[in-house]
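Heads up, the thing below is written out as structure tokens.
Note that one protein chain of the assembly has been removed; the remaining protein chains are unaltered in position.
Entry: chain A
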């Protein structure tokens, strides 16, 4: 008897849990794969990565692809908006005021561009006969800090869009040879401009916001294309907008691939007796250095894992290579100090003469 009661209880509890889970709506944080305290940048980054993976065109065999993709869009729409996110955190999906059933396409195209979707961001060679508008290339300057930690750049694209207008216009104009008969057996060939008639278009300026990601470890000259965001073509397709990454020089660090190089000047005393210091890295964390031996000028220290993240696998990092140079005292020494130094160091006179420029 008691057993049956217990079972009934368990079943009821399970049922209640399932019902509440369903009623509570979708877990947007789980859909995006981010923690509840994720920053807006983490959310954008997660969306961008997942959108590429989950796009239905990329998963033609998955019957649930559309739903998963729609969930992703809904999750981003709510979590990327401060107000909506607050409401969602308090009341769940059902607590959101207005129905957020807007098309996912606009959010998607603000990250990747407008004109259909081609993977890898490259235009497929569909129809070479369709005329295309000009491409736009924008040199985007990024700092080494951004290469290290990643960042998002928001841009407002104001572009002309072809809209229908009343009337007709001439299009596809070309030169053709016309033969006219002047009389019996006499003909004349003339060149004529012949045009088709097309619906009239006018160019109207429209604006939209685009999101460019500066991915961690991105290399100089890498291009991020936004399909269809270039210049329009009245008789064809718009061109593309491409952001070309230009990494700026940094006052402290020099980049060589995934490695970072830096120089540290230490005093002569520190070079002889040792020292302890911190190097502040690109994201503010400290790299601790301890030396208790003599440090020669030009000596190099390798700090593995303190370089830049590798673009293809951000879990791999390059190294930080520190080269030391020594700052000699500015003031001259008096005789007493000179004797003291001779006594302390007990180093014999060296005075070796050699050709230093040819490696002797």
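One rule holds for everything that comes next: a residue touches a chain if its C-beta (ideal position, glycine included) is under 8 Å from a C-beta of that chain, and two chains touch if they have at least 3 such contacts; residues count from 1.
Basically, contacts and distances are computed from a predicted model.
Taken from the listed names "Small ribosomal subunit protein bS18m", "Stromal cell-derived factor 2-like protein 1", "Proteasome subunit beta" or "Sterol regulatory element-binding protein cleavage-activating protein", the protein name that UniProt assigns to the chain not shown is "Stromal cell-derived factor 2-like protein 1".
Only one of A:52, A:65 or A:137 touches the chain withheld from this view, namely A:137.
Taking the complete complex into account, A:209 is the one of A:209, A:323 or A:337 that touches the chain left out. Of the listed residues A:284, A:298 or A:343, the one in contact with the hidden chain in the full complex is A:284.
Interface note: of A:129, A:158, A:315 or A:331, the residue touching the hidden chain in the full complex is A:158. Against the chain not displayed here, chain A makes contact via residues 39-41, 77, 80-83, 102-103, 105-107, 110, 133-143, 145-146, 148-160, 203, 205, 207-209, 230-234, 239, 241, 248, 282-286.
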